[in-house]
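A single protein chain has been omitted; all remaining protein chains appear in their positions.
Coming up: chain A.
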Amino acid sequence: MNKRMWSSSKMVSSGLPNPVVPAQRPKIKRRPVAWLLLPAGLLIGTLFVCTLTVVRISLGPRYAEWDGWSLSAYAEAADPYFLSIVLNTVWLAVASAILAVLISFPIALFMVRTASNFARRVVLIGIMLPMVISLLVQSFGWVAILGPDGLFNQIAFAITAEPRTFTLLFNSTGVLLGLVQTTIPLAVLPIISSLGGIPVDLEEAASVLGAKRLQTYRHVILPLAAPGIIAGTILVFGFNTGAFVVPLLLGGSRVSTIAVIIRDQMGTLFNWPLGAALSVILIVIALSMQAANRLIGARSQFER
């Protein structure tokens, strides 16, 4: 009531004694804001040129990359050896994305639901750690834990007196563990943001309308959290298709990924066109998931 009286008296005092106030408010000019993008634009533009360069090199003959045109690099890349590595990379990326999201969902749910700010902060720091610690350091940590004489096997030895029970290093299991652990932040953050955006009322409404706990998750929470879950999946998938450090250290020579063999071709063997062709394949795979989501998402999106 006080507020209302205050505002009405204010209106009177500002309206009456000043009849020459122009009817139109001074307009703030809306200048184009494109220049805000300039610094990033320069960087991304450079990246675009770099990518085009890679595409160009992939279409040139070996040792004469800039002069001629040839599809020989792609023919070479179609070799069963390279194809198996491409497939292996895709498999690792898909599996790690699914696992990372499965692990991240409960974490995100805890973050959104907990009443304790302290717990939320501690968990957040825990989640963010992989982002601030070098992948190299994390991978060496995994080597120390998974290795033939690493932590796991020492614990197993202490219990069963059997040496080297687990073979976790230099195979897919180890690489997968490393890929999942290092990308959990990428999955957790978008899921937190989508879960956090679901009003508690919707969940309570479902419950009052007769939905049991699991029904509420299935029919209300999961569909509404889907954008975050999909974003997390795409981020982890995209990031891990290009995984290099983790498979290099945890996979050894047995588990290779596209990024590892690109480096071999470019750095060690100086087969630039093949390295470039494999790079183009990597880019296409990483972008395909994004494109697939756009196609599916365009049909089922309820937020207009």
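The rule is short, and it goes like this: a residue touches a chain if its C-beta (ideal position, glycine included) is under 8 Å from a C-beta of that chain, and two chains touch if they have at least 3 such contacts; residues count from 1.
Throughout what follows, contacts and distances are computed from a predicted model.
Undergrad: So one subunit is absent here. Using its UniProt record, which name fits best from "Aspartyl/glutamyl-tRNA(Asn/Gln) amidotransferase subunit B", "Nitrite/sulfite reductase", "Iron complex transport system permease protein" or "ABC transporter ATP-binding protein"?
TA: Matching "Aspartyl/glutamyl-tRNA(Asn/Gln) amidotransferase subunit B", "Nitrite/sulfite reductase", "Iron complex transport system permease protein" or "ABC transporter ATP-binding protein" to the record, the invisible chain is "ABC transporter ATP-binding protein".
Undergrad: Decide which residue listed in A:Pro32, A:Gly210 or A:Gly267 touches the omitted chain of the complex.
TA: A:Gly210
Undergrad: Taking the entire complex into account, which one of A:Leu43, A:Leu102, A:Ala119 or A:Leu202 touches the absent chain?
TA: Hidden-chain contact among the options goes to A:Leu202.
Undergrad: I need the residue numbers on chain A that touch the omitted chain, in ascending order.
TA: Listed in rising order, the touching residues are 199, 201-202, 204-212, 215, 219-220, 223-224, 302-304.
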